[in-house]
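Here's a slice of the assembly, chains where they normally sit.
Chain IDs A, B, C and D follow the sequence of writing; residue 1 opens each chain.
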């Protein structure tokens, strides 16, 4: 079992609505904390939405995700994994962004994750808009490109917006491929839908070898079959998981900036995570949770439930 | 046909938004009313949430359920049952709880239901949190243990909370088994999911012979197959139906205190009720509807739609 | 390609939250505009809810639908149709109703649509409650009855309400059949559910030959099979599409006045539209979107997504 | 003291959130009830908004006002009046309107109030939009014109809307003067504000001798001085009190259809009622409470607090 210091307090002892809310009621371990070096998985907030082209709000995501995460208990209901016993998990706090400067913010994020990774901590991120993934990948892939399993209703592969703007939440993975952070042959995007500007993004994907799975194919084949292919595409190499909450139908996850109707339900949203077992995960993110559009709090609760699923897969991976 | 006194007023006559809201626009028949003895099924509110361990609110459930219930019409769309003609139904009002004393409130509830049952009225309850079921069962099962078909995302089979607290909405059915109110071999719990504290509740169920059906099994087998097994478990004996609204996915039923994502949709929520036909129902409840978290009112409307489904099954039962 | 004048402004150029909101960011072309005669499909608002028997609000529908429609882009994700290039589309503005006089309002609507149709413009309407369809049909079917594919949870085939009131949103298609606007043998109603007053509407349908498809049949057979039958019923003749947003489950579309739980999800809500390909559409409406009950805005966004699906079918039809 | 039958149940006995919600927890006494003839003041709901020219919703007012009214206790905090002991008060239920026919609805309302008045019951109404006051006045003033103290941000003295529509919530008092129901010399309107169409209504008031007090004058002079003048205008004759909730600033009362910013606060909203002491009140109404725009419920609670203030003045009047 892991260090008792890292055990979250139980809702049987302290009611779930009590206490300073950290991710999953884990200890808050900042970089200068004595236990920093003992952390296996670090939960990190990136409260940032400067890349948002439509409705803003994900800057408030980490705090609401922390709040909702006090509902998470100790054990997975199906596979029995108890991740907080298998791994030393901690809340590493938030990266402090510069809300008025995109490049400065990206530099801060990459630096923060550089520290985390060089300390041997695997990052599980709560965003932030999807541009957040780019500076994280700059740290994660600093020694070579990684694969990616990407859940989203959009490809985020556009060249630029608004007359040449290269860094928005619609462009991170185009940049990541161009910068050599992603191996496009080991990238799969799942859940794509919604009306389109044009085919620029799909053309880029086709040219680079990125596999696109539209929602129609997803529903027709089912979760297991699609995810088997996803695991095959990712292969045995280092793989990043990027989960945009707008992958899920906006009825189940209304708190997001660019919703697209006709997506998966909440059960499927969890199932796809379970099917990540066996993937060589080197980091993961949950992005685009936007509290101002989430009046019920359901989006945040679904977001942390997904984070818990991924954490359990990481725990199985470490046990393997 | 039943007594005309017991016919709800039609929305064709008085618009659905008009009038003092009783359950399903039925007459309000309190204990001292001349028609009390003629009632076949009594709809009863238990505005109480002292057993809640997380987010409170079900004390406001009965009033909101009455409000939403003015949308219910006279006939079932599929099986054609017209329950208000088959049975004398009435709104018996609310049990008056003591919000600051759990044991006093339970005594009040048991006494109220004792009167109801001794008058030959079958109770259909609108809670209230799930602890409500315990004092009701004390009245329903006073002559011997009953079976139970239980829809929920949680087992509610824990021993105690917060250092020895025996009566919360997480413990009622443990108590009911211990008190001999339920025959555990005739109990089935359907829809279980969500992260777990530990396996204490599952171990208790296994030891006592309670059948647990996780949501994964529910989705894999389908409603008809699962419910056939449920009917077999309940058998021909007296059976109580307990329906926690958190059985349903929180997107469809956000107004509840301890939601768990990844549950059934609203069609499945109705289907399971229809499959109760043939069960020997001696009472039923709809619990954990929490209006402060139900800004759209959808949860309450789903709750009363479920109550109407159960009422139609009761009407078929009485006709059989 | 269509006239460049009719191209909506792209979200890549002007962010989606900017600009005076017209339907799908199309030009606003009122009757006295020089380009009026060039319009192929006119998007029209009918802000009216005087026929509502329960919760009002659809009078606010067109404005909220315009707002949400700024999220619609240029191309369909699956069939690749680019409707704004295939057809000259425009926002024709709203019909000005008289909120305090049903008959006057109906006369105004019929007159407005008479102008539209006599200019060779095909109308795609954003209501408004369902009574809106009646005065539109009076214009659309002025030369003879049309067929109809009707998505709804209610038949809207009642004779009258509240002691003889002939014009409410529960009666439009009874009137339309009586007035010879609809050919009942070429009418199909899909998605029916919810508790019923009695069987008056079903008896009328049976007597006239209107095909009713309950939600149970819809789920059992699946979208493709049901829609194949619907296309067969409509045949090759002129057909009107009427889409009541309460066809969709109220969790996906809470913003409506008479919700019925247990309906299709948002993916199915789009799928049924795609299966309209091949139908001879002479007009279509999206009705009963009620913003006061749509706090998240999801209902309106789903509504305009459905309008976009229908528009794409119209574009394919014109290309054929 | 009044008949014990008419005492509302105390929140010390039954918690305020429990029970079937009648106005102020009074007994529900419909016309055929044995105690009907003993009622002194009847609280009546008129769930109707067909006169609304802008945002609808007051049809839902009576039910929400009943719900909020369970917060009202037995005694006035300042003057010590205990109205339920001084007078036999009862909830007489709702007038059943015809939502799709204005004239039919007005006839129903006038008939209902005719019965009430002929039984010697003084009506205290919960609307409904402001057109509601017209059919009530037809009953109240059937033997001759009455005076009126009218709180509102609008005069409601327009001739017609939308090309000749004579009956809307902007015209009731023009009609009432024309029909001889109001003695304009004994009418005062208090709180007027907001941008104006033109001066048609003010010209009518000037011609007829109706006294208009703009909000600027109200604030400059203060409640006591303004109300002294109001009492003088009303004089000793029979006087009707009409209270449009939009008199109050929309921050304090957001749940209304045509808000005007810059109005009185909630304390002033109550004060003006207290200053009605001495007026010969023959009936009163609280109108334009629109629950769909009152997400906090504050508007309804303020509405019933105002109704309680007026009821206390009625009790003082009966004691005098």
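Assorted remarks:
Going forward, a residue touches a chain if its C-beta (ideal position, glycine included) is under 8 Å from a C-beta of that chain, and two chains touch if they have at least 3 such contacts.
Model, not experiment: these values are computed from the prediction.
A single sequence accounts for all chains of the complex, and while 4 copies are shown, the assembly in the file contains 6.
Assume only the chains that are shown with their structure count from here on.
If you average the CA atoms of chain B and of chain C, the two centres end up 39 Å from each other. Those residues of chain D in touch with two or more other chains are numbered 59-60, 99, 295. The touch graph of the protein chains shown belongs to none of the named shapes. If you check the complex, the residues on chain D that touch chain C are 49-53, 55-57, 59-60, 98-102, 104, 161-163, 165, 167-168, 292-293, 295.
Interface of chain C with chain B (complex): residues 53-55, 161-163, 192-199, 214-216, 219, 249-251, 254, 258-259, 261-263, 265, 293, 295. The part of chain B that touches chain C in the complex is made up of residues 10-13, 15-17, 71-78, 251-252, 265-267, 269-270, 295-296, 298, 301-302, 305, 308.
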